[in-house]
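Note that one protein chain is taken out, while the other chains of the complex remain in position.
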Amino acid sequence: MAGRKAKAEELQRGAAVAAILKRRGDALVVTGIGNAVHDVAASGDVAENFYLSGIMGGAAMVGMGLALARPDRRVLVITGDGEMLAGIGSLATIGVEKVPNLAIVVIDNRAYAATGMQATHTARGVDLAGIAKASGFNHAVAVSDAAGLRAVVDDAYEKPGPYFAVLRVKSEGSPRVRVPADGTFTARRFRRALLGDEMNP
Amino acid sequence: MANAKRITLDRRKVVARVLRDRGDALLITGLGAPSFDAMAAGDSLNNFYVWSGMGSAVPFGLGLACAQPGRRVLTVTGDGEMLMGLGSLATVAVQRPANFAVVVIDNQRYGETGGQLTHTEFGVDIPAMAKGAGFREVATVYTNAELEEAVPLILKGEGPVFVTVKVRPEPAKIVLPPRDGPMMRHRFRANLLGEG
Partner (left out) sequence: MAQAKAKAKPKSRAKAGAARHWTADIFDVLKRHNLKQVAYVPDTGQAPLIEACIRDNEIRAIPLTTEEEGIGVLAGAHLGGEEGALLLQSSGIGNCINMLGVPIECRMPLLMIVTMRGEWGEFNPWQLPMSQGTQAALEAVGVIVLRADSAERVGETVAAAAKMAFDAGRVVAVLIGQRVVGHKNWDR
């Protein structure tokens, strides 16, 4: 627990997220606040991305509401371990709703990269996949090597959800990628791409 | 999921049994029925009843356990209250207080608002979440025999300990504990620290 040793084999976060997004097809992507935004945007700033730049702990719930509204589309939430820890109860709420088209991918660098790499609870042994499993997720895995990542790349889109994967990555931040900071704009853009509706609320 | 087993235990008897051998253990109760259960078992200067702040009973106990490493500290709360503060399980696990035990009296209902079902009724397994968080000892109790095994764990086992006791949903009669916060704070501290 407390002294989990960093494995020699750990994933590189940018490459891991790129590998997952490479086969996103028409999947909708919600990112949690922090470096996950940059990891996702590095694969292209597309309208089907919604970047949360606030509400620490809210990403999984935004993903669930979206997945319930659009059962015909796969919804991926890509977020960090610190963000997921801030909304841990939402795993229980997803477990109850059993949302089949929702996948959550946690990029676990065991640190709050945005505030100076302070250790998060996962650095001290907290097992997010175990908690997701206990909450009633259909699948919950933690991977730290290339073979594990390959499985996630498929399963995140194909396994009946709710699906949960932890990517254990090297303890580092991500290169910054500029994304639109205007939430009104990204929300409207997302809805127009998805719903073809007008710019009204 | 975990709901196949029959639930027969009576919440009031369970709490009375756990507290019977408590000795000088300090007790924090979550709001609602667990507070009434503890009061029904007998008021004590070592009890502090939390009357609001859903989700705060476990962190409340954690702070107390860290401040009083020489004393056993128990948080007794309900499943609805616990569900509202799940992140606190991870926070407890990181601190690993050896003297702290959490007991969830799980009736799978929100008793105070009319008996609506909680997430545990749908299979959410809070002890498994506590295990995932990193609690040292975790147990789920359905029977009196299991309760007898769990009591020494709760009162003496190396913590952090997490025990869910599944109890029947019927509400027990309300036995109101004191609700004057300043009075409770004063009497608790005076008894524990010899000051106001």
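For clarity, chains are labelled A and B in written order, and residue numbers in each chain start from 1.
Methods note: a contact is a pair of C-beta atoms (placed from the backbone, for glycine too) under 8 Å apart; a residue touches a chain by one contact, two chains touch by 3 or more.
What you are looking at is a predicted structure, and each value in this text was computed from that prediction instead of being measured.
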item: Where the missing chain makes contact, among the chains that are shown; value: A, B
item: Among B:45, B:67, B:98 or B:117, residue touching the chain not depicted; value: B:117
item: Touch criterion as defined above, residue of B:84, B:128 or B:165 at the omitted chain; value: B:84
item: Of A:21, A:60, A:142 or A:169, the one touching the omitted chain in the full complex; value: A:60
item: For chain A, residues in touch with the removed chain; value: 28, 30, 50, 52, 54-70, 87, 89-90, 92-93, 96-97, 183-184, 186-187, 190-191, 194-195, 197, 200-201
item: Chain B residues touching the omitted chain (full complex); value: 51-55, 80, 83-86, 110, 112-114, 116-119, 171, 173-174, 176, 179-181
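By definition in this document, only the chains that are shown with their structure count from here on.
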item: Approximate Å spacing (C-alpha centroids) for the pair chain A, chain B; value: 33
item: Partner chain B, residues of chain A touching it in the complex; value: 1-2, 85-89, 91-93, 95-96, 121, 124-131, 133-136
item: Footprint of chain A on chain B - complex, ascending; value: 1, 83-87, 89-91, 93-94, 96, 119, 122-129, 131-134
